[in-house]
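One chain of protein is taken out of this complex; the other chains stay put.
Order of writing sets the labels: A and B. Residues in every chain begin at 1.
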Amino acid sequence: MLAYLIRRLFAAAVMLVVIVMVVFGIFFLVPKWAGVDIASSFVGKQADPAAVDAVRQKLGLSDPIYSQVWQFFKGIFAGRTYSGGGDVTHCAAPCFGYSFRSEQAVWPVLTDRFPVTLGLALGAAVLWLVFGVAAGVLSALKRGTIWDRGAMVVALAGVSLPIYFTGLLSLAIFAFGLKWIDAQYVPLSQSVGGWFGGMILPWITLAFLYAAMYARITRATMLEILGEDYIRTARAKGLTEPVVIGKHAMRSTMTPILTMLGMDLGALIGGAILTESTFNLPGLGRAVLDAIRNQDLPIILGVTLITSLAVLLANLVVDILYAVIDPRVRLS
Amino acid sequence: MTELSKSGAAVGEPTDASPAPTAFLEVRDLKVHFPTDDGLVKSVDGLSFALEKGKTLGIVGESGSGKSVTSLGIMGLHTAGQYGKRKAQISGEIWLDGTELLSADPDHVRKLRGRQMAMIFQDPLSALHPYYTIGAQIVEAYRIHHNVDKKTAKRRAVEMLDRVGIPQPDKRIDSYPHEFSGGMRQRAMIAMSLVNNPELLIADEPTTALDVTVQAQILDLIRDLQKEFGSAVIVITHDLGVVAELADDILVMYGGRCVERGPAEDVFYEPRHPYTWGLLGSMPRLDREQQERLVPVKGSPPSLINIPSGCAFNPRCPYADVPKDNVTRTVRPELTEVGSRHWAACHLSAEQRETIWINEIAPKL
Partner (left out) sequence: MTTQRTPGRRKKAFAAAAAVAALLTTAACGGGSDDNSGSKTGAAGFDAANNKVAQADLVKKGGTLKFGGAQDADSWDTTRGYYGFMWDFARYYSRQLVTGKAEPGKAGAELTPDLATGLAKVTDGGKTYTYTLRDGITWEDGKPITSKDVKYGIERVWAQDVLSGGPTYLKDFLDPNGEYKGPYKDTTKDKLGLKAITTPDDKTVVFHLPKPNSDFQEVLGLVSASPVRQDMDTKSKYGLKPFSSGPYKFQSYSPGKSLTLVRNTNWKQSSDPVRKAYPDKITVQFFSDANQLDQRLLNGDLDLDINQTGMSPQGRTTALKEHKANLDNPVSGYIRYATFPQSVAPFNNVECRKAVILGADHVSLQTARGGPVAGGDIGTNMLPPSVPGAEGQKYDPYKISGTNKNGNVAEAKAALKACGKPNGFSTTIAVRNNKPVEVATAQSLQASLKKIGINAQIDQFDGSQTTGIIGSPSNVKKKGYGIIIMGWGPDFPTVQGFGLPLWDSKYIAQSGNNNFALINDKTIDGLFNTYVTTLDEAGKTKISTEINHKIMEGAYYLPFTFEKFINWRSDNLANVYTTDNYSGTYDFVNLGLKNPKK
C-alpha cells in the first residue's frame, strides 16, 4: 500500500512536470508559429523596439524555454529573484512568479481563488449526489412508471442543456425576475448567509447537470444490482426492503458513483469555467479565463498546476477509496 | 365462517373453504405466471405437494421446468422486491405450519424468511455480498431475527462456521467471500441459512457450482444437519444423483407442472413417466460401469409461453403415439395414483408403462 502510494505520487509529480512543459510549449511555440511577439502586447501604443525588448527581458521571455521551465520549478521549491531595469524582487518559496499583467504574486491569487472553486464544486457535489442518486434509485425502483419516465426526461434535459443556458435562465427567474436572491458572490468569511445566497444558484445549476448524469448512472447500476443473486439472498434472510435497498444494493451502487464523483470533483476544480463566468464567481476558472485572454503565463501556469494536482489527487483518492469500498480490489 | 373474537383476531382460522392441512408444508395448485412482452410465462402452472418435518423432498427437472420458481414462490421472493409495473401473478395456496403464506401479510412472511424457512443458493459466490465479510453477513442474518448484540451474534456465527466444517472459524469469519474456495463458500452459505435453525430449508442446486468431490461433502453436510436440526428440506436439482442420496420423496417437474411424484425408492426403481425415464437415462451412475454414453432427454424444454397442448412432454416423448386417438396431443394428463403415494401424469396405461419400463428402459440403465 505504501509502496503503491509512493509510486503513484511519483508518477503524479512526473505528470505535473510534463504538464508544465506542455503549457510552456503551447504558450511560447504557438505565437512563434503564428509569427507574433508576446512582449509587444505588454507595451503602450507607441512603444519603441527598445521598450519591447526591455519588456521581453523583464518577463524572461528571451531565455530559452528549458531555462524558463527550470526557473519556474526552482521558484516553487526554493524561491527565486526577479531583477530587471533596477527593480529587484525576491519571491520566497512557494513562488509561482508574478502575473505579467497585474504584477501580483501568483500564489496569493491561487489561494484566494481556490476556496471559491472548491466551495462551488463541493456544494454542487452534495446537491447532485443527494438528488441524483435519490432520483436514480427512485427511478430504478419505479421502473416503467410515470415517475421513472418523468425523472429520466428531466435527467435527459439536465445532461443536454448547457450551463450557460440553465445558468442564465435561473438568474433570469430567481435573481432578476422574482428577486428572491441577490446571486452575487460574497466570501464565506464575510457573511455565511451572503455566501450561501450567492452560491445557491451556481450550485443548483451545476448540480442539475451532474445530478442528471448521476441519476442515469444510479438507475442503470441499481437495476443491474437488483438483479444480483446477493440481493435475493438478502431478501431470503428476511431483511426488510429498506435494508435490502439502502444497505445491500446501495453499497454496490455507490462504487461506480464514488469513482465518478472523485473524477468529476477533480475536473471541476480545474474547469468550472462556464459556471464561474455565468455567475461571476471569482474562482480559478475565471482566473484562468482572464489569464488566457491577457496572455498571462504565470497565472495560467499556476492555475494549471493547481488544477492538474487536484485531478491527479482526486484520481489517487478514488483508487484508494475504491480499494476501501470493494474488498476485492487490492492496491499493489 | 365463525364469529370473530372481539379483538378481531382470527388466528389459525382458515378463511377458505378448504381446511388447513396437517402437513408441515403443503403447496396447493401453485401457479406463478410472469407477464412479458411476448406473453404470459407460465413458469409454474398448478403444482401441489406436501412435506413433513424431518423429511427431504427432491424437486427434479431441467432448467426452465419451474423448480426454482417454485422454491422462490414458497419463500415469498416473487413478491418481495417486485418493483415497476410488471409483477408476478401468483395463485394457489402455500401452507407452512398452519399459515397460508400467499394471503398472509407480506411483512409476516418476511419475518418467517430466514427464520422459519431458509434457502441455500446455487452459486455461493454471487449469492454472497462481495463487499461484506462472511461473518458480517451471518451476523446480519442472525440479528434480524434475534434481538442480541453483535458480540453474541458473532459468537453464534463462529459456532455455525465451525459446525459446517470451516477450519479456524474465528479467523475466517473476517474473510470476504472472494477469499474462500467454492466449497468453503457454500459451507458458509449453509451456515448462514441455518443460523436461525429454520424448520424448512430449501437448497436450490446446492452443488451445481462445485466440483464433484466437494459436491459429496456438501450433500453429506446437508444430510447431517437435517438430522441434527430435524428440518424439512427441499432439494432442487436437475441431477437425480443428488437427490438419490438425500431425498425421501421425489417430485419431477416438466413445463411448470408435476409429472411424477412419489417416494424416492419408487421413483428411482419404478418410475412411471417417460420423462423420468429420460432423466434416469441421463444420470451418471457411480455404482455401475459406464458402457454407453449418457442418453440425454432428446429435444429441448418447452416454451413456457406456448406450452404444447395435451401432454406438455408429447413433442419429446418417444411413446407419444402409443395411446390412441392422438390423446397425448389434445388432452392434458392428470396426476393419477400409480402406486402407494406414487403419482404420475401420463396417458400411457399402467400396462403399457410396465411393459416399456421392463423391456426397453430398465435394461439400459
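Descriptive notes on the structure:
Please note the rule applied: a contact is a pair of C-beta atoms (placed from the backbone, for glycine too) under 8 Å apart; a residue touches a chain by one contact, two chains touch by 3 or more.
Just so we're clear, the structure is a prediction, and the values are computed from it rather than from any experiment.
Taking every chain of the complex into account, the chain not shown here touches A. When the full complex is taken into account, the listed residue touching the unshown chain is A:Ile273, out of A:Met152, A:Ile273 or A:Ala314. Checked against the hidden chain, the listed residues A:Ala54, A:Ala134, A:Ile181 or A:Ala220 yield one contact partner: A:Ala54.
Touch with the chain that is not drawn comes from one residue among A:Ala93, A:Leu169 or A:Val324, which is A:Leu169. Although one chain is hidden here, its contacts on chain A can still be listed: residues 31, 34-37, 40-52, 54-55, 57-58, 84-87, 89, 98-99, 101-104, 109, 112, 160, 162-165, 168-169, 171-173, 175-177, 182, 184, 264, 267-268, 270-274, 276-278, 280, 282, 286-290, 293, 295, 304, 307.
The definition used in the following text is that only the chains that are shown with their structure count from here on.
Distance between chain A and chain B, defined via averaged C-alpha coordinates, is recorded as 55 Å.
Remark: chain B residues 72, 75, 77, 80-81, 83-86, 107, 110-115, 118-119, 121, 123, 126-133, 140-141, 144-145, 176, 178, 192 touch chain A in the complex. Put simply, chain A touches chain B in their complex at residues 140-145, 148, 226, 228-241, 244, 248, 251-252, 325-328.
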